[in-house]
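All protein chains but one are shown at their positions in the complex.
Take a look at chain A:
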């Protein structure tokens, strides 16, 4: 839900410096494209992606992502995968697949990828492709700053709390950003460190690397083309991850990543059929004996509700009463649903722990047999 700031028109030709600063990007972009191309209909939505419910996303055939964070990608990925259903043989049902096209740039580098949930790796299968953000030690910020970024992070992470007790810093509030910038300048002067600017402050605080219009153009063109190919079927799509690197010369590489077959978000999980009378305790015993699972000391969660926790004692106590309840009742009497189970397995005497996804179906309950959605939780 970004608004246009003064630096945007330079890298995005849809925006005008004179008219558009301060307006929602989505609305202006939609208007400009429709002005240029007749017959195109774009409906802008100026809101957070989490504000729309699942039905909203379900109405689209393809989701094309122009997002700037791991959080946002992870969220939309979970939404798209939640529509995915598997048949009894663990094959994805074609009609429930919602393809995604994702692109992103950082300076001279960029990527474009096609995600076909259930077929190609989802965002979560390959989350390790996104390195965690660099975090400076707090004591370096407090004691021995050496760079402009250290001074900015000091103002952002330490000085802000010291001065504004209890008020949370909002990176989208220009006044907050200005305050951090001013404090960072003071800090830099104190230590004789050059290079603190307002745009560097924005970059460090929001973890943004300056955009390069040409990189954006290359990546967005790749995304548009892949989307067109999926919609029209006119040609084979990218399989499945393209990286563009213009730092030294130009390198373009396409890698065919593979799915994590146990992925908690896009994987099929293990199908288990239960009687409606099966208690949670009996279910936990079954999970231990099940040849595909063999999970002992299982903790069970369903759609964000913790049905049973083995530890810590405070949670075990709170969830113990559920053990004698039937799982069917605990799952609010749905014909089938996705449950996640945590526990330990031992292989060759070595104990490992893990989370597993289970598609639970209740025998003899009428209703839609194919409601077991992949990311349903």
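The rule is short, and it goes like this: a contact is a pair of C-beta atoms (placed from the backbone, for glycine too) under 8 Å apart; a residue touches a chain by one contact, two chains touch by 3 or more; residues count from 1.
Just so it is clear, contacts and distances are computed from a predicted model.
When the listed names "UBC core domain-containing protein", "Intraflagellar transport protein 25 homolog", "Rab proteins geranylgeranyltransferase" or "Casein kinase II subunit beta" are checked against UniProt, the chain not shown comes out as "UBC core domain-containing protein". Interface note: of A:132, A:192, A:249 or A:364, the residue touching the hidden chain in the full complex is A:132. Of the listed residues A:233, A:349 or A:364, the one in contact with the hidden chain in the full complex is A:233.
In the full complex, the hidden chain is touched by chain A at residues 53-55, 58-59, 61-62, 70-71, 74-75, 78-79, 82-83, 94-99, 116, 124, 127-128, 130, 132-139, 142-143, 157-158, 161-162, 230-231, 233, 264-265, 299, 301, 303-306, 309-312, 314-315, 318-319, 340, 342, 353-355, 368, 371, 376-377.
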